[in-house]
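Excluded from the complex is one protein chain; the other protein chains are retained at their positions.
After this line comes chain A, so read on.
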Amino acid sequence: MLHFELVTPEKLVRSEEVYMVVVPGTEGDFGVLEGHAPFMSTVRDGGVQIFRTQNGTPEVIAIKGGFAEVNAKGLTVLAEHAGE
């Protein structure tokens, strides 16, 4: 499972184990699965899709002004605003 965190300046919105997350990167959407290579990207305003299971329907969280980092620990999305 992939460890996913969504953080805004006001609070830690999500910190959980999920199957896959699709992030709206500035240069195109990208999906992150467990064991993704270290990666860093700015994020455009849009929806982050969180897939809890392989075939489940994604949960979408709208984010604004963001930035994503993938490292050995998992995926962290920093956003200025995150609304559900």
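Assume contacts are C-beta pairs under 8 Å (C-beta built on N, C-alpha and C of every residue); 3 or more make two chains touch, one makes a residue touch a chain; residues count from 1.
Throughout what follows, contacts and distances are computed from a predicted model.
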### Query
Of the candidate names "ATP synthase gamma chain", "Peptide/nickel transport system ATP-binding protein", "Acetyl-CoA acetyltransferase" or "ABC transporter permease", which one corresponds to the UniProt protein name of the undepicted chain?
"ATP synthase gamma chain"
### Message
If the hidden chain were put back, which residues of chain A would touch it?
### Response
5, 7-12, 25-27, 37-42, 65, 67, 69, 71-72, 76, 78, 80-81
